[in-house]
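With one protein chain held back, the other chains of the complex are shown just where they sit.
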Amino acid sequence: MIKVQAEDFDMGAELEALSQGRQNVGAVASFLGLVRDVAGPGELSAMTLEHYPGMTEKQLERLEAEALERWPLDRVLIIHRHGRLEPGDRIVLCAATSAHRQAAFEACAFLMDWLKTKAPFWKLEEVGGQANWVEAKETDDEAAARWNENKQH
Amino acid sequence: MIKVQAEDFDMGAELEALSQGRQNVGAVASFLGLVRDVAGPGELSAMTLEHYPGMTEKQLERLEAEALERWPLDRVLIIHRHGRLEPGDRIVLCAATSAHRQAAFEACAFLMDWLKTKAPFWKLEEVGGQANWVEAKETDDEAAARWNENKQH
Amino acid sequence: MKVLYFAWLRDRVGVAEEVVDPPGDIKTVGQLAAWLAQRSPGHAEAFADPAAVRCAVNQDFARAEEPFSTDDEIAFFPPMTGG
Partner (left out) sequence: MKVLYFAWLRDRVGVAEEVVDPPGDIKTVGQLAAWLAQRSPGHAEAFADPAAVRCAVNQDFARAEEPFSTDDEIAFFPPMTGG
């Protein structure tokens, strides 16, 4: 399931719903991404997440399908927020459920690695009155490339 | 933080508390283990988790300390239930928080792999009126051995 | 045809989307980017480093050599930084 939204989400309720009534689900691996206080203590900071409506949903649905094809999963959940966020705010939740823990763990790490490089989101950081677009990290490309043995999309 | 308890837990509240007020935590990786319905649809089944009180807490605290030493983490959480559980019931929750996602993911997988082989818990499965002790899996030993470059106990 | 811009590409171009009418010999998205770069100093700045520009055609990633038609939704943006 894919959700792209400005609103916050209830992680407990979302994860609970994933395994509700699924009696062969033994493993729920999840990852929650939060806004870090990049300015350090005392200084005010915030972040605005811009995205490309339509393309975001399309790419995340493709990512979900890819994970379901690669691992023996029951379900996949990706929630990604956009708009203005402050330190400590939730940004993203990824989860994968499976009968076995290894598949759930691997799929969850895969979702995050791909999300970083394939989902059309851009972070604008505000620190001390200055707004700067966050630069893409090479380490994120490398992390995503780990999974890229086969051709993607 | 280590909790060994018969009672159920609120995963959302537990994970929320982990990152509450920690402004340099960008990543919360977690794993929830649930009782699977080993009997298949229609048949009643349940499980009783026995443990060694005292030793369990001692080993889990050691495991927590080991994870905090190996990765740049903020916090570690391990909750493990004991007693009688039914399909769909929560058994175990592991979580690791960090500034960065890779450390959180790896530490969480490490916690689960070690927990399977180093925490004194034993599963008694009831299927169709028969109670059987679950046998340890070689794959669990192999998974734990992945982390065993240095000496462990 | 409509072209969309996101993040710092939009900031430099100055608009989130615009309607343009490229000549018929502009057939790939790479050629389109080079042609757009000539429209204003802001456009020139936005497209100055082709390695820092990503493109999507109808919401799918597209390489510079990918052809497009004037019915397509074309978007230019920097490398993604979500997650």
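Annotations
So that you can tell them apart, the chains are marked A, B and C in the order they are listed, and the count of residues begins at 1 in each.
Following the convention adopted for this analysis, contacts are C-beta pairs under 8 Å (C-beta built on N, C-alpha and C of every residue); 3 or more make two chains touch, one makes a residue touch a chain.
Keep in mind that this is a model prediction, so the values were computed, not measured.
Hidden chain, full complex: it touches shown chains B. Although one chain is not displayed, subunit B still touches it through residues 33, 49-52, 54-55, 58-59, 80, 91-92, 112, 115-124, 133-137, 140, 153.
Note that in this section only the chains that are shown with their structure count from here on.
Chain geometry summary: the mean Cα position of subunit B and that of subunit C are 49 Å apart. Subunit A and subunit B, compared by their mean Cα positions, are separated by 23 Å. Shown for subunit A are the residues that touch two or more other chains, namely 33, 112. The set of subunit C residues touching two or more other chains is empty.
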